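Shown here is a partial selection of chains from the complex, left in place.
Every chain is named by a letter (A and B) in the order it is written, and numbering of its residues begins at 1.
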């Protein structure tokens, strides 16, 4: 490992990786944070990847690195290589004749790929995925099972006491190195394209409505949903169960805490960290929480003042 | 277009529709609101569908109508007809022998249709849909991919330290012209039927528990869920990520804002507009938000009063 020095038994044989609690003498584990550091002493791991300031007074065999989690990820990948998805179309998949698949694309069992879909090289579409017509996916993407890409956006015109469909004739365009979690939904645009930029990662059950534009290297945790026409700029980090109203703009590098709600057409400015519903800056959110916790006290104090003034 | 007069170049050739920002000289677009009106000047669109009060001092070619979005929807449908789903059962679908399908029904690839299911004419079931036994669907419905209709309701009896299944022997009955979004779940009733009325539209990932009764022309946005035995009357409009507790009744024409939560067995009266959790009338919700924003100020004032009285 570049730049990492083994302290202790450099000849130790490590055959696999395991969590701190269950690792044995031929296994490697890692110490990612202060809490883990406290539990490190009890771990039976033969070797530990640790941060630079790790206290090794017990004389364990360790690898001291500046980012243990990141280094451990590399070791893990080397020790436990997961077999790459088999390239090619599973015989139980259904791929339209007009779909264009790049080299080494893998389409899982029972997945359905519509007309004129384009999928870039080395992308893996797991089992039971549905890709509607005219969706475009870049290279090296991963689409997990149950995801639905390109279903109709949710647009209607109310006329004569009933809802008529607003035609959804746009597309979905997904960049390179994107990961889409299980059971996510990305709707096609009414007109134009719903788009997801390079390197963006979705956890499970994320809902992207028609005409959203999501930038590059955005991370979105599970069960978050956005209404139509939202923009999320590059490097935003969106927690789980977040809700964005119509036409919301989340600027570059914003962090939205889990459960946050942003009202329609609001703009969250570059780099802000927002929590709560309606979402507000973290500091304000915490001050508000503090005040809410004091209401019971205020009730008593207000009464006492009134009694005094009577 | 009935009642619409072209101003400008009536002989202009329009070949397709496009969003305001990207439309070119042979494309038509529309101005749906004040914000769009401000951007209309910069649009390269050859023709614009605009509201009656649109300021056309720049002399563009326009179609002046009373409801631009609705008129544009019709133009869009005419310029970009999406091919109708092919009628018939896809060879990779699995349809039980006892299922009864009306004329021109389309069952997508890898969808599964259970025993005694009845599907009305012209209904489109997209790919990878699951319809359990005994579900009934009306005519001209659209069921998007990943939807699951008729799975067991979530009912248990706690006995002897464990949960035993409360049998879920009811059905799901869906009316005509209903649209069910991708990855929605509509559970069968324990007894009787979970029902959805004519013309109702669901966005993606909506969860309908056992024994809910949803009326006609109801609109429910994405990721909303309702517990068992809820009633939603006709023409209600339910936002995204809304939660309804057990046995809630939402009366005719109610609007529930996105993220609202309604406690079990509550009734929301006809026509009300409700927000927040627990949901309350919009006016009250906004007053409450206003007061919350003032808590920091109140803290200071309360302290000042106490100091004065000391």
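Basically, contacts are C-beta pairs under 8 Å (C-beta built on N, C-alpha and C of every residue); 3 or more make two chains touch, one makes a residue touch a chain.
Just so it is clear, the model here is predicted, and its values are computed rather than measured.
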| item | value |
| --- | --- |
| Complete complex - number of sequence copies, 2 represented | 3 |
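The rule is simple: only the chains that are shown with their structure count from here on.
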| item | value |
| --- | --- |
| Between chain A and chain B, centroid-to-centroid distance (C-alpha), Å | 25 |
| Touch list for chain B against partner chain A, complex | 17-19, 22, 67, 69-70, 73, 76-77, 80, 82, 90, 92, 108-110, 126-128, 142, 144-146, 177, 179, 181-183, 199, 201, 203-205, 217, 219, 221-223, 240-241, 258-259, 289, 292, 295-296, 298-299, 302, 305-306, 309 |
| Touch list for chain A against partner chain B, complex | 92, 94, 110-112, 128, 130, 132, 146, 148, 151-152, 154, 156-157, 159, 161-169, 183, 185, 187, 190-192, 205, 207, 209, 211, 223, 225, 227, 241, 243, 245, 261, 277-278, 287-288, 291-292, 294, 298, 301-302, 305, 308-309 |
